[in-house]
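Dropping a structure here in structure tokens format, bear with me for questions.
Every protein chain except one is present and positioned as in the full complex.
The chains carry the letters A and B, assigned in the order they are written, with residues numbered from 1 in each.
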Amino acid sequence: MSDKFMPHTEEDIRAMLDKIGVASIDELYGDVPEEVIYREEYDIPSAMSEIELRRHFNELGAKNKSLTIFAGGGAYDHYAPSTVAHLLARSEFYTAYTPYQPEISQGTLQYIFEYQSMISELTGMEATNASMYDGATAAAEAMFMMVASAKKKNRVLISDTVSERVIRVVKTYAKFHGVSLTVVPEKDGVTDLDTIYKELEAGDVAGVIVPTPNKYGIVEDFTGLADNVHSAKGSLAVFADPSALAVLRTPAEWGADVACGDGQSLGMPLAFGGPYLGFISCSKSMLRKMPGRVVGATTDADGKRAYVLTLQAREQHIRREKATSNICSNQSLMALYATIYLSLLGKEGLKEVNALSCDGAHYLYNRLIESGKFTPAFNKPFLKEFVVKTDLDMAKVNARLLENGIMGGLLLGNGLVEFAVTEKRTKEEIDTLVNLMVEG
Amino acid sequence: MSKILDDLRYADSHEWVKLEGDIATVGITDYAQHALGNIVYVDMPEVGDEVTQGEDFGAVESVKAASDLLSPVSGEVVEINEALEDEPELVNQDAFANWIMKVKVSDPSELENLLDAAAYAKVCEE
Partner (left out) sequence: MKTYDKLIFELSRPGRKGYSLPADNFGVNGIGEIPADLLRKNEAELPEVSELEVVRHFTNLSSKNFGVDTGFYPLGSCTMKYNPKINEEVAALPAFNNIHPLQDATTAQGALELYYNLQKMLSNIAGLAEFTLNPYAGAHGELTGLMVMRQYHMSRGDNKRTKVIVPNSAHGTNPASAMVAGLEVVEVKSKPNGSIDVEDLRPLLDETIAGIMMTNPNTLGMFETEILEIAKLVHEAGGLLYYDGANLNPLLGKVRPGDMGFDIMHINLHKTFSTPHGGGGPGSGPVGVAKHLVEFLPNPRVKKGEDGKFFVDFGEESLGSVSTFFGNFGVMMKAYAYILTLGKENIRNVGPLATLNANYIKESLKDDYLLPIEGVCKHEFVFDGLKDKSTGVTTLNVAKRLLDYGFHAPTIYFPLLFHESMMIEPTETESKETLDDFIEVMHKVAKEARETPEEVINAPLTTIVRKLDETGAAKNPILSYRALKEAEK
């Protein structure tokens, strides 16, 4: 029965069966009803050697096309230093389990502590958990936090300028958990604050979720929002792009109680949608409502600095159905990814990434407007992603771009096209993109 | 052996209550604090909250356990022990002196549903 993942020789098996006192391995399944034993052949291929497996993956890979990407929509083609992947490949990190035994898990615990510290720096909030699955589920958990915090109130408002892919998930969670979710319509590409203020008057709103930047790439102005939400005894959550928070006004500076979002923008591979990284930060007053793992600093018996999972009494393995959430794991390895990335880029590098992306985006925007084929959609400030309007047949244009190895903008309908530019895009690439679009 | 005070009433979920006029002072018993170990957090209700006999009004957490607090009386919370916010370990030091909430009771006869010291001692022995 031996293969490279199962080291059992015939002698081993014999000796082990003798110790157990049974004649065969089948006897170990003697308590299983005969009619459920599966005797057919599995409908999967025969075992592949490494040579065959590599060949198979290369064949599959050849059916994908690596493109020069000008789209975002929640997944951004940012650059990652070579060092990140090298360190991430250390198997002491990736073959470990959740750090339940702190004495032999200080590596994991310390990087999570550093991760929490860095995300807290970016969001400006006091506490950050060990990470969530993705941005959308983090937003759903932020909704639950605000409802739990408000005790008897059960309604949450979410701005329609939050990404549709996030709203879709939040809606699903709300529907099943029984939260009344109201999507607040947008106005000229930004959150309609007046509608929010009107909704707050009903007195039943536990919390409000708004984005920065929003789904059109616009940097919204939330002046006065936090005060209004707080005087209506609600909480404010800001769904943020953590990379952009190196330069943009932070959730804390907007007066938010919770910050959440997706960490994919911190140099993570696009990887066809995952694994990415959800994050949640909050103010001290919301700490006990926060879901998931949290690492705290402490000392050991000799007074040495050390780290440990803490505030566990909120969690599912202790509180069962009374837990703040059912989440058990985090995206630990992706949190490590973010930590290494942020260590390398550091204080100045992340600002530079934003400056380059923002300049590239503005350069593309200016060229599109100058071409006469595109007009501004909203005339609002933006960072690395923006929307323009056009009469061009964009489906055709995008097909032409694909033939040239380019992923063009996302089509939002009504002639609206959304482009994203990261620090990876060169002036030449942008020129090529524009020429291919406007000249045909 | 945990301490049990004679002049209090008890719930079998290990809360004690002392009624003075229509104000009931509520805490957890010495037995409960002992079973939980080092208490690190007391989740208390807010003043003005309505509590109901037998339903939870908060929780007590130790490092690896959490226990819901079930209210032994019904009524409106009029005061909470704010000292526990910063020093939850006070409950470990003296569970009877360090009450958790005071409730203006809506139905004093509810106390008849509770145990006296002798009956509660038996619960603890089991």
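The rule is short, and it goes like this: a residue touches a chain if its C-beta (ideal position, glycine included) is under 8 Å from a C-beta of that chain, and two chains touch if they have at least 3 such contacts.
Everything quoted here is computed from the prediction, not taken from an experiment.
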Contact list for the unshown chain, restricted to visible chains: A, B
Omitted-chain contact residue, chosen from A:K151, A:K198, A:R305 or A:K396: A:R305
Contact partner of the left-out chain, one of A:V183, A:L344, A:L392 or A:V438: A:L344
Touch list for chain B against the chain that is not drawn: 38, 40-41, 61-64, 88-89
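What we mean here is this: only the chains that are shown with their structure count from here on.
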Length of the line joining the C-alpha centres of chain A and chain B, rounded to whole Å: 42
Chain B partner contacts - residues on chain A that touch it in the complex: 151, 288, 312-314, 318-319, 322
Residue numbers on chain B that touch chain A, as the complex places them: 40-41, 43, 46, 49, 59, 61-66, 68
